[in-house]
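Omission of a single protein chain aside, the complex is shown with its protein chains in their original locations.
Now for chain A:
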Amino acid sequence: MRRFLRPGHDPVRERLKRDLFQFNKTVEHGFPHQPSALGYSPFLRLMAIGTRSGAIKLYGAPGVEFMGLHEENNTVMQIHFIPDQCQLVTLLDDNSLHLWSLKQHGGASELREEHRFTLKGPPGSPPSATQVTAVLPHSSREVLYLGTESGSIFVLELPSFRVLEDRTISPEAVLQRISEDNCNRRSCELVEALREHPKNPDQILIGYSRGLIVLWDLRAGRSFVWLSFQQLENLYWQRDGSKFISCHYDGSYTQWPVSSDNRQPEPLENTVPYGPFPCKAISKIYWQTTKNGLPYIIFQGGMPRASYGDRHSISVIHGSQQTAFDFTSRVIDFFIIFSSDPAAEFDDPSALVVLAEEELVVIDLKSAGWPAVHPPYLASLHCSAITCSHHVSNIPLKLWERIISAGSKQNIHYSSMPWPIDGGTNIAPDPPQRDLLLTGHEDGTVRFWDASGVCLHLLYKLSTVRVFLTDADPNDNMNTLGEDEWPPLRKVGTFDPYSDDPRLGIQKIYLCKYSGYLAVAGTAGQVLVMELNDEDAEHVVDHAEADLLQDQEGYRWKGHEKLKTRDGPVRFEAGFQPFVLVQCQPPAVVTSLALHSEWKLVAFGTSHGFGLFDHQQKRLVFVKCTLHPSDQLALEGPLSRVKSLKKSLRQSFRRIRRSRVSSRKRSCWCKGEVDALQEMELAPVQRKIEARSAEDSFTGFVRTLYFADTFLRDSSRHCPSLWAGTNGGTVYAFCLRVPPAERRMDEPVRAEQAKEIQLMHRAPVVGILVLDGRSTPLPEPLEVAHDLSKSPDMQGSHQLLVVSEEQFKVFTLPKVSSKLKLKLTALEGCRVRKVTVANFGSCKTDDYSENDLAVLTNLGDIQIISLPFLKLQIRYPCIRKEDVSGIASCVFTKYGQGFYLISPSEFERFSLSTKWLVEPRCIVEMPEVTSNNHVHNKSGTENGKILFGKSFFSSSLLERKSGRLMEHALLNDESE
């Protein structure tokens, strides 16, 4: 194949291609799939999230993000930042420790893995002896304390990861210090918690799982011992170091005094907050002091076991205020943002940051009512499963502002607090244009995301549910718990995977950025046309039905029923408000949608046929049935075979998740190849080789619809036209007569079938495009009217490009004769899944750009094919071919970027263009002193090699001292 498709060896073209095309995966948007660990550095003001697939992601101020991937692809169990350093340590579930650091490189910071280490016990010792359960990076930044399952605490030198064996705190050593009667009763067992004394770095608090708590003095070798009779979960120091708090398996927490005398201390306070009935464990607790004396006690869990044991909660108690924040998914971990200035007298907490399994929730603790903070990133894209997506580039400022204003009215219940995690500096250039990514969801909502930059940020959420009557009352609020309710649960977060009615699911979206018209189509054949309105309004939605079978007798639709509509006026909030509803009959899922805002027409297609609706006159113009008479499957509805639609959706959702689990485990592939081969021999899979015929199922399935003003009938007169392509390789062209603007309301729009093209290879038609006399794709509706595009060339002859899953074909117009073709499947065995025209600009000169086809194949490759000559330019592997949901979710932008789902909750952004590249570029500032020291260090080496050792030594000392000072200055600055 290469021999035939290699586009010559034109060096000019090859050079140009280098200036035009380049493939990069730039950033992952959304919420990490299966998060497993959380870390926070008050010093850097950065948050780190680890996942089950071994990824770690760091987030700071909006736009500041870093990503790293452990080679092992093992679950990240714990993340700990080294105090006052740009370094962090991760613990994986294979018991390996990894040191990561943020280093500046080429003007921007990068996250790199520096070291890895696995704790090894003496020969013959059981693996539990070295299984790390607790990690404490010491404030000296020189050592790491590792608590293990055996109860030993190992000391690791940083950054070399060398075990300092003489400093190991063995359980025997601890027991020696304990009075006789205690040590007989219990052994030390597993180390649950290690906490450094907030004031005295020489003392660490050790909590063993059986309830023994030891304050160990590293210098003096003294120890204080407390005994609790409950299994210990966690420990927390109070700020002044005079007390600490322990939380327990039975849902209680205990406050203990710390005094210097050696008497056996008694607990100050022992409470079961949600008693008296048995409660679940409190797994983590914070005790935060404030100026007014009332502490914030914040803990995870502790709910009454019988009635609320299934809740994922975090409780905040402040004086008489108490709220149990109730999460829809499991809480992974949480932290509190409080004053980190060591000199400050109080903790003065400002925000609670909770990482749940499916979302990040931040609660503002400063404002009354503790409202949630709207996160600028880590949005839960999948709060209802994503069913489709649509990208619109270069949104006009006016529309952008109107969408934002509509969205801000929806966000009034959010806190106005600035985003508290604000470390690092975003140094990426401002995005060159405003881009919108629209996602359709299973629950009938459309979310509008700001996709211009690195942070995918929710601007506005549109719900189509209001138009329909559904079982669930939209006013039914989950938060209608009375005031006296105990425990005081409050639902937080947006993740809601349960859909009231799967028929509401959004399948196709089309937004006209110039007019603000939006067309949305769904699972039960519903098509809504909407208009942007800045005010709330109450109005009746015009309702029409499109009988795509045209009253044929003898058909029986066995799929779902159509949605019931609400009679009478409906109240819509500001934003996109539907004014027309067309329901296809039979109510099969809408498979294609096109909107022409200038002609005020909307076209829609299902597996039965397609129709055209005039949304100005609110009149159905025509319908065309594309069914083959023998296609019984399409008639009955594909879902009739599946008993429950919900079930099938759930299964597909699960499938997406499952495919995700292995998505990062790429390295294992080569090894497993031999095994895979043997497996294949055991269970051979057969594939039938058969030519497609007209009788195949779903040949009438309408895959694509396209409006074009072109020469359909004769070469002298162009007219509006509608093109439709089906699964069976048929293209229909309809000639439209749209009355002129002044008579638009008086005369009906007429349509007449002008052409029908049957592709002999019968592959599904996935794209139709008309090229003008200059071989440029026709502009979008209203694009010319807004002076954003050259008007199309109507002098030269137009050409029709039909893209099927297997071939690209160019035909002349108006007399259809075939001009060019490119066979893809016959030569490469891959099929077209997605195709778009993209504009590629040269990175060298501003004045050159060209249109090409960006094509995603079923193998996950992306190919760029030139227009109009259909020459393959370049090919990049992008998505694994096994990742079916990733390939299905891919959406291209008009400027050579794209998005695809790497998990139900994450979009990977990629770029094919050298010019349009959105990727994080940020700096995390080290304390300035450090950089000074670098200079010092450098000069030291320049002075002479003999001095090197000494100067290095002194400089590192200096670094420590002055580093501290500078940190204080920095933090003071921030708190002011």
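The rule is short, and it goes like this: a contact is a pair of C-beta atoms (placed from the backbone, for glycine too) under 8 Å apart; a residue touches a chain by one contact, two chains touch by 3 or more; residues count from 1.
Please note the rule applied: contacts and distances are computed from a predicted model.
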Answering from "Acyl carrier protein", "Dynein regulatory complex subunit 5", "Guanine nucleotide-binding protein subunit gamma" or "Par-6 family cell polarity regulator beta": the UniProt protein name of the missing subunit is "Par-6 family cell polarity regulator beta"
Option from A:L205, A:C388 or A:C830 whose C-beta touches the chain left out: A:C830
With respect to the chain omitted from the figure, which of A:V738, A:L759 or A:V803 is a touching residue? A:L759
Considering the whole complex, which of A:C625, A:V784, A:A888 or A:I923 touches the chain not shown? A:C625
For the chain that's not shown, point to the residue among A:R177, A:R305 or A:K819 touching it. A:K819
Where the missing chain touches chain A, by residue: 1, 4-5, 7-8, 550, 552, 554, 624-629, 677, 680-681, 684-694, 713, 753-761, 763, 806-807, 809, 811-812, 816-823, 825-831, 858-859, 869-871, 881
